[in-house]
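Some chains omitted; the rest stay in position.
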């Protein structure tokens, strides 16, 4: 495997398992941080937070969570739950109160969520070399839980590739490569730096609105693994996207989610899946700026492998 | 009823239903905003966001969510759910993935959450005079849902009353009055202004850790309704606390949650319940500053009456 700008709009080039394993080793950061649970979020110091807040100009606030979706569909195999537990008729008035129950098996393709470091294991090992089977049980994860992560406040960068390429969206299955990132940086006037959160827009939600839902397991636009060395070099803290970061079908032999594996397991970089980046794309285009203050505040679930979230950009 | 500094540490003075209804009228903001669903959050303009981000000095980030608690207790009548749905043995490797289900009937005394405007009705009416029974059904709320609120980015102010009073915590049942707020502003060097989020610390979580849990329905420190006219005058956007804002038992005849009623239903001010303000108290004390950037990012639940959240302060 090498980085070669073929321009082919597919999910390739194909990557052998041996090449993938070498890539895994080359980007691995195990043993680097005392607070290993937080992985690459250790890169985000108080300085980064200050600099991120200093990017705010207009005060425009943009949320990124998709609506909580209780209906099954090709991209919603485990629909979320939403029930009213009080309609003002259960507890005594006055006042009367309305209450609701929320539930979700949130990993998957429908709920906007954060993957903590306990979410993904490769060869039986979690980030930092922890044995998955000894670490995660029915009571949850004893290492790499979302509670250990806590919230992230850092600079976010939107890699709005359809805007760069002048298309409405990337077709499902289109791999995003290192050279795409370099081209986007130049076109958008932004450079990804250490501690940044990189949000990749493929335009999937625009396509979904216009063409209807499809199965992202079968075809999604997302990073090809050949982009990960550059992202590792840039020392990013977080990757996110309007898909789940992985191009699908996977170009890597025998590895269904290779970007998850490299990011979460090798690099300790949490992922934000299933963002709605359409509003942010419009705001960034209008402002002419693609960097902003980003706040991600997962629920405080001890032992949780992630959390539903509503990430917020402030421009 | 009048504002008189009795200094009595109880939940009084008692307030008649007639006095309460007059108070309700006096602070009511119905009809004020086109985007009525967002209530007092309409006060928070892009200017407020910019000024809030400009308060950041050190870059210290402080989360406020209590741990997701699956065990019942005197302050947890509807325990949250947390189940592992994949332990690396359900979906095909590689990689293996760990997944979990989260569920909560989150209103109550255990989950850190935001109350949206559809949560509370008085005399059958929601904020802005909407008829509750026509507005909220088994499919959720058609007005005042948490999706209509979206995230809030504004200036937060911590009213750390135990710090002001030199005590470890306020005893459960202790009412907080307008003069307490005025005294706290002076002692803490901060003035609550329009669009601010006011977070009241009673020290409940410190007391809980040292003395064990109790039933907050029976006794909680919180605002007395006599403080609400001042908070209305200051044009706050959000009230929050380490209780649920209401002093309990209620001092108001026939109204079990009078502060909820005035804030949510009359003033359109959402509430943050069950915060853990202990870390924020320590950070503010050390920094000598009680105002900060606050970000609250509820889940995007169409029709939801609120959301579990993990509010974040940045100092």
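Brief remarks on what is shown
Chains: A and B, in written order; residue numbering restarts at 1 for each.
Here is the rule we use: a contact is a pair of C-beta atoms (placed from the backbone, for glycine too) under 8 Å apart; a residue touches a chain by one contact, two chains touch by 3 or more.
The shown structure was predicted, so the numbers you read here are calculated from the model rather than taken from an experiment.
Shown chains number 2; the total number of identical copies in the complete complex of this file is 4.
The working rule: only the chains that are shown with their structure count from here on.
Here the spacing of chain A and chain B, counted between their Cα centres, is 29 Å. Residues of chain B touching chain A in their complex: 45-50, 53, 56-61, 63, 65-68, 78, 81-88, 92, 94-107, 112, 118-124, 132-133, 136-138, 140-141, 147, 150-151, 153, 254-257, 260-261, 265, 293, 295, 297-312, 314.
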